[in-house]
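A single protein chain has been omitted; all remaining protein chains appear in their positions.
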Amino acid sequence: MELHLLLLFMIFAAIVAVEVKDLLSSVIGVGAVGFALCLAFLILKAPDLAITQLVVEILCLIILIRATINKDLPLVIEGRWVFNTFATLAFVAVFLFFAFHALKELPSFGDPIMSVVKRYIAQGKAETGAVNLVTAVILDFRAYDTLGEATVLFASVIGIMAVLRRPGRKKIEEKNHD
Amino acid sequence: MTLYFLCLVLFCIGLYGVLRKRNIVKIIIGIGIIEYSMNLFFVLLGYKLHGRAPIDAQNQDILNMVDPIPQALVLTSIVIGLGITALLISIAIRIYDKYGTFDITKIKRLKG
Amino acid sequence: MSNPIFITYFVIIPLFAAFFISLAGKYIKRLYVDAISSVFCFLLLVFSLYGVNVLHKLGGVLVYKIGGWVPPFGICMVLDGLSSFMLVTVNLVAFFICVYSVSYMEKYTDKPKFFTLFFLMLAGMNGLVVTGDLFNLFVFLEIASIASYALVAFGTEAEELEASFKYAIMGTVASSFIFIGIAFLYGFTSTLNMADMARVLTTKTNTLLLPFTAVLFLMGFGLKAALVPFHAWLPDAHPSAPASISAMLSGVLIKTLGVYAMIRIFFNILGITNIYLSAMMFLGGLSLITAVILALSQWDLKRLLAYHSISQIGYIFLGIGLGTPLGILGGLLHLFNHSVFKSLLFLNSGAIDYAINTRDLKEMSGLKEKMPVTANTNLIASMSIAGIPPFNGFFSKFIIILACIQKGFMGYALVAVIGSLLTLSSFMKVQKYAFLGELKEKYKNIKEVPMAMKVSMVGLALICIFGGFMLLPSLKFFLNSAVNVLLEGRGYAQVVLEAAAK
Partner (left out) sequence: MIDNPKNGMSLLVKTITRITVGLILLFGIYIVLHGHLSPGGGFAGGVIVALSLVHLILAFGREAKVAKISMNLASNLESLGALMFLSVALLGFLGGTFFLNVLNKGLPFKLFSAGTIPFSNISISIKVGVGLFAIFLALIILEGTKRKR
């Protein structure tokens, strides 16, 4: 029951984050959604995720505030993109309609078909020696994913340093050396 | 079933924010909300009613454990979301340096 | 000999190269960085060719179980006809682009960072082609996408940042659709291994969830492959990227991330039905025509090439969407041909940009005298993209049109022919304005491009010329093994699981 409340709060905070005029308050709105998500992970018995989500959320907020705070920002002005709004809302309505029907065929909330996972739970501790099964799945059964994951973070750090470096191209006079 | 649907409604709010808003930071916030709803949807799929966290206890073995695979994958997805958001923000900061504004309609130097 | 351990080299080598270059790039001389990256690229090309003939001798499928776990319980790497075909395409083009960017990237600062991101993108693509696990496909798709977002913005000029931002936003939205699709499939089958999932999905019939997931994947991978309704990012992203990166993007990235991932999931996991095929054909035909019409009015050389990429992707989808063996053969051959001649065209535009710092066709004229190599390679590439007989573009377009007629879709065949004619006309425009005519006086003293760029352009031009030989009976196995993988559809599951059990 509390999950429903939490999700309604997240939806409300998301609407506030998207619609409010001032940038900083919309950043706070996203922070609220993130922390509610961290609570949801706790309720869904995923402590690993709760810690990671909380900490990543804090870092995201710091960077987001860094991007919005010291800019002398006018309030967000709203254009009247009539067609754009109509197209987006129509797409959202169609998407939700078909999603509603497709969701019926998923196993109902609370009893997932855990065909592959039974072995992880049964022999996870014995085969990998790790007590925390999520870490066992991350670093032993599906360690290749985590290598990809570490590379994603590495790529984004190198990408950020490439984007933020000062002189993108050599100055014109340096270029044509003749 | 309603939880899944509410989660997809959150996804659509994020999508609305991305497609509809004109301010770059609002678009990044929309992307953030999409990331959150994606992760929540995947973990909701793995929840087992009255399940226990997938960590073995010292002396008694826990029977009904929650599904650890979605948790492992969402851990990866959270960090992917962080990487993408950080890259988007640094591009937005550089755009603000060059164009002086966050409003996407004024950033139209590309032709055609 | 048939020990599948070499499959992992396709991911380990680029990752090791990326990490090593980013660590040592600042301290060793610039020459070593170029040498190391060219050697690693060449090594990858050799391994992909080695993979082709191992598969040719072995016949079946090579499965490498990572961490020693049997497939449904761990991640396995699968090398079958289709993935070895894609590996050769990717690593061949990547090698020439790597040699090209050794001297082209002199204009940009911080070359080691460029090669790090280049190898990360290459690792992402190789990893995506080789993996046999659905979520792993998503992770490597993210690696390739993030590296390409950063590379499009590598020049940090105003419009490059804007193009990269627009590309990153649409790419992230596409990835979220793909992630939601994977979540649905995991909830439905509770397994992530592609083969195991295909086996489970054969037992479940007439559900609404599969078409819904197929639409999600169609939107997600359609946006990565720049099909028409989702193509808005490509004409901005490709021109503003450095030339070697726009060659990489147009040549291989939209094919592996878009076309390969979509056909692998549609044919081998969800099981192809006529609805999906007709949807693919319709989107292919639509993007074929609209992109070529939009390209006619372009004066910026690289934007014109970007629009043509979208229309050629339309050809590929038209071919594969037919579903018949001939159609799929034509589509895959066109995929290979397009990645060769489109990257050559972008390298030519980069050579022009390197020499005279402009991309606008109106300002160039008569470059043929001063830049013979670029002019001739551009002529070869324009001939093959327009489908003139001796060159490789002709064979694949001809097969696709033949397959359309064979299956009775006269309308699509007509669309393909019209598209090819319009392509020919717009490349005549490029030849006339850029290379023929008399040389402008301010370009009197331009020089031909350095040796590294010339070598890679000539190499790609040779492949354009001899590309047609792939259809000879002796070399046909290369394409046929890829076509058979698609034709057997969900049989993929049984083949892979049995190969993994060994």
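Order as written gives the chain letters A, B and C; numbering starts at 1 within each chain.
Everything below uses one rule, namely that contacts are C-beta pairs under 8 Å (C-beta built on N, C-alpha and C of every residue); 3 or more make two chains touch, one makes a residue touch a chain.
This is a predicted model, so every value here is computed, not measured.
Peer 1: Wait, the hidden chain, what does it touch out of the ones we have here?
Peer 2: Taken over the complete structure, the missing chain's partners among displayed chains are A, B, C.
Peer 1: Kindly state which of the options A:His4, A:Arg66, A:Lys104 or A:Lys118 is in contact with the chain not pictured.
Peer 2: A:Arg66
Peer 1: Which of these touches the unseen chain: A:Val16, A:Ala32, A:Leu96 or A:Ala130?
Peer 2: Of all options in A:Val16, A:Ala32, A:Leu96 or A:Ala130, contact with the hidden chain holds for A:Ala130.
Peer 1: List the chain A residues touching the unshown chain?
Peer 2: 47-48, 50-52, 55-56, 58-59, 62-63, 66, 70, 125, 127-132, 134-136, 138-140, 143-144, 146-147, 149-151, 153-154, 156-158, 160-161, 164, 166
Peer 1: What does the interface between chain B and the hidden chain look like in terms of residue numbers?
Peer 2: On the chain B side, contact with the omitted chain comes from 53, 55-56, 58, 75, 78-79, 82, 86, 89-90, 93, 97.
Peer 1: I need the residue numbers on chain C that touch the omitted chain, in ascending order.
Peer 2: Against the missing chain, chain C presents residues 8, 12, 15-16, 19-20, 22-23, 26, 64-68.
Here is the rule we use: only the chains that are shown with their structure count from here on.
Peer 1: Is the way these chains touch best called a line, a ring, a star, complete, or other?
Peer 2: complete
Peer 1: I'd like to verify one number: the distance from the centre of chain A to the centre of chain C, where each centre is the average of its C-alpha atoms, in whole angstrom.
Peer 2: Chain A and chain C have C-alpha centres separated by 28 Å.
Peer 1: Roughly how far is chain A from chain B, going centre to centre by Cα mean, in whole Å?
Peer 2: 2
Peer 1: For chain B, write out the residues touching at least two other chains, lowest number first.
Peer 2: 8, 15, 45, 67, 69, 73, 76, 80, 83-84, 87, 91-92, 94
Peer 1: Could you list the positions in chain A whose residues touch two or more of the other chains?
Peer 2: Chain A, residues with two or more chain partners: 99, 104, 106, 112, 114, 116-117, 120, 142, 145, 148-149, 152, 155-156, 159-160, 163.
Peer 1: Can you list the residues on chain A that touch chain C in the complex?
Peer 2: 98-99, 101-102, 104-107, 112-117, 119-120, 140-145, 147-149, 151-152, 154-156, 158-163, 165, 167-170, 172, 175, 178
Peer 1: Considering only the defined contacts, which chain C positions touch chain B in the complex?
Peer 2: 135, 139, 142, 146, 149-150, 153, 156-159, 161-165, 168-169, 172-173, 176, 179-180, 183, 186-187, 190, 192, 235-236, 240, 298, 300, 303
Peer 1: Would you mind writing out the residues of chain B in touch with chain C in their complex?
Peer 2: Going by the criterion above, the answer is residues 8, 11, 15, 18, 24, 27, 31, 34-35, 38, 41-42, 45, 67, 69-70, 73, 76-77, 80, 83-84, 87-88, 91-92, 94-95, 98-99, 107, 109-112.
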